[in-house]
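Below you'll find the structure, written out as structure tokens, and then a few comments.
Heads up, this is only part of the complex; the chains shown haven't been moved.
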Amino acid sequence: MKAAIVVFPGSNREQDAKAALSKALGTEPVMVWHRDSELPKVDLVLVPGGFSYGDYLRTGAIAAHSPILREVKERAEKGVAVIGICNGFQIITEAGMLPGVLLRNSHLKFVCRNVHLKVATTQTLFTSRYEKDQVLSVPVAHHDGNYFVDDKTLGEMEANDQIAFRYCAPDGNVAVEHNPNGSLRNIAGVFNRTKNVLGMMPHPENAIDPLQGSTDGFALFQGMVEALS
Amino acid sequence: MSAVKITPEIVAEHGLTSDEYKLVLEIMGREPSMTELGIFSVMWSEHCSYKSSRVWLKKLPTKAAWVIQGPGENAGVIDIGDGEAAVFKMESHNHPSFIEPYQGAATGVGGIMRDVFTMGARPIANVNALRFGEPEDSKTRHLIAGVVAGIGGYGNCMGVPTVAGEVNFHASYNGNILVNAMTVGLADADKIFYSAAAGVGNPVIYVGAKTGRDGIHGATMASAEFTDDSEEKRPTVQVGDPFTEKLLLEACLELMATDAIVAIQDMGAAGLTSSSVEMSDKGGLGIELDLDKVPVRETGMTAYEIMLSESQERMLMVLKPEARETARAIFEKWELDFAEIGVLTDTGHLVLKKNGKVEADMPVSPLVDKAPVYERPWVATPKQPEIAASSLPVPADIPAVLLQLLGSADLSSRRWVWEQYDHLVMGRTVQRPGGDAAIVQLPGKPKGLAITSDCTPRYCYADPHQGGAQAVAETWRNITATGAKPLAITDNMNFGNPQRPEIMGQFAGCIEGMAEACKALDYPVISGNVSLYNETNGKGILPTPVIGGVGVIADVGKSVSIPFKEASETVLLIGE
Amino acid sequence: MKARVHVTLKTGVLDPQGRAIAHALGTLGFDGVQDVRQGKYIELDLAETDKAKAKSAVDQMCAKLLANTVIENYSIELVD
């Protein structure tokens, strides 16, 4: 299996993502600079966290309209797996690869801390290594993670099992007080209709080593490698 | 050279005393042009020349076998073994943060990060030491919210984790908050970059963001006492652009991996003036700049404005001539300005041209060597009687007192602050904020750095000598408590008006106490910053010598954290 | 030619910034602020001198980049 990480000016968790993917893959992913017009032939594209283009105008907006992202979008439409983490989630959502939008956190502040996530579905190439309703401890670090989508689309997404993760209590209880950003129904991550695209605000790549305080994020990378190999 | 006649008023507006101006006339042998006067005023400001503090700073120990570079460069450097070096420094952005908390704090963080990556190091951790007025003061809330958001806004975007710091409150900071930011970087010990220019004929290159009319006279503002109407006469405050700085960081590190750079310095406060003067002075050379080549963002900028602008996210470099094109290609890749603006000369003069006219022609070395140095009069802080613990009444309700203490502004949790900082980016934060010292693992190794900042201003106020020593010792204890070995410190000396003997007495006392502790612990000072005139209407802040300490631990997996791990374990109290 | 663009949130879309401002104004003692909505105001300096052409260009800029039409509306005003 081959993977690529797309790097934009202002990306800042590309090395973290690279470390996680390398650990799961056993080889290094290709780093693709945004101005490279060609995306290599890969099975997985990861759009990492950071502040692409300073997150000016709207988070992810400028990167979403870059030529390389057009390419990523085309690949995704052909079935290639794409995961966007944090800013990557914002970028692929702005690009229309996922429904909804990420608004400013409801408390308006940047938030960096560990959260608990409840796995909503395991029937995907990303989450197959988890159990349904498993509770993960993974950090968040963002200013705009407040997921919003209109009621009708939300209904369709829920019916189609497109919610990946929800913020919850350590015991798995999904309640507003465990939501770090005000997102709709505690949504932390979502899939596209065909479930080959995942966007999530939390950082599984920062929970892959006991020294980081949690290894719960690693199974996500292992799962992807397994499914795509 | 200049149509403007220099009057005593103009001299005073530039913060120069009449004696200092006499020295200017002596050095120049004629009346200076406005641009030249501006350059003198910046170079001789407290901020750049350390004229009130220099004699005292000399008392600090700065040497040890592991010190690669002590004070005097953009940042200090220590050897941490395995061919690696830690590069760090702390700097204040107090006045700008009071005027515009978000941008003031943000640009402070940007400035200190540039100091560190100019040395060839990748920043791996940020620290912030903050002091605010009383929590009840309505302004405090506004200031702390803005400052914390600004520090996060810049550091988070740069992708550098903010892992430690401190926050205190006291009425003496009501009109003068303190925002001290520290950055720790990692470099190869044999690949440190310095600022001394070399090689007559070598090109002088400007890179980064464009120059605007930002903060002209900021460096002199940072050295002048506030009065109540400062808020009205607000000078332009710089707006930070962390995105551009992130590009600048990556571009500089990419260029540093090649063999292109002879010397490099960031344009901090006092911008192009201090960088060009200091680089050529250190190399014993002259420098000639064509100001028409400086990338500007506004039209009609004068030589004076270009030289005094404090626009952020800019660097000055001397390149090997054959490396021009490699360097240009890297900066173009990162979409940053790259301009050859001058050349090194053997004249020992700084020569500035604009529109074909010579706007300044002045000897470089006196700008640095002849900068005034003052042995300001000082009086020692009177010793206070010791209070015996037994003489104090025992509170009736101890649990209630404990609750009150835990809930007090100075002891309550700082989670509200550090959760606004990305303290996890880079994935190597092993001990997060909330403990004694933060621990950051180094890439690909079990080794890590322990990082902390400390100062207890009320101790320094009661007894400067003890307070100074205590601040150093506390960083030492914080680092050892994690299992790491403390190696060196940086400091940020925040004080009131040095022209008052009591304030100079506090300064002197703190320095002596710090020096004593550093010597006793073999814990040298490798960089630092002085911020004086933190006063409003004659009321100074508590003396606040903030210490930033760095230590090394061979295996971060063996570091110790604060939480009790299990019930029924034994709790020991050690020490006196 | 100058173009002034207003980008505002569609009705029904949550506006955390607007809400926070309303709340902060209340805390500051300003009564009677019933609702606040925050949008963006963008000024563009264009080389184009033909009004119709400028209008159509800015319209495309809005649709492509300046607004996220999933949640935002935009309006354009041209000034010479």
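As written, the chain order gives the labels A, B and C, with residue 1 at the start of each chain.
Basically, a residue touches a chain if its C-beta (ideal position, glycine included) is under 8 Å from a C-beta of that chain, and two chains touch if they have at least 3 such contacts.
Everything numeric in this text was worked out from a predicted model, so none of it was measured.
Taking the complete structure file into account, the protein chain formula is A x1, B x1, C x2.
By our rule, only the chains that are shown with their structure count from here on.
Chain A and chain C have centres, each the mean of its CA atoms, that are 29 Å apart. Between chain A and chain B, the centres computed from C-alpha atoms are 37 Å apart.
Chain B and chain C have Cα centroids lying 39 Å from one another. The residues of chain C lying in touch with chain A in their complex are 12-14, 16-17, 19-20, 40, 64-66, 68, 70-71. By the touch rule above, chain B contacts chain A in their complex via residues 149, 152-153, 156-159, 241-244, 246-247, 333-335, 418-427, 429-430, 432, 441, 556-557.
Those residues of chain A that touch chain C in the shared complex are 57-58, 61-62, 65, 94, 100-101, 103-108, 146, 148, 150, 182.
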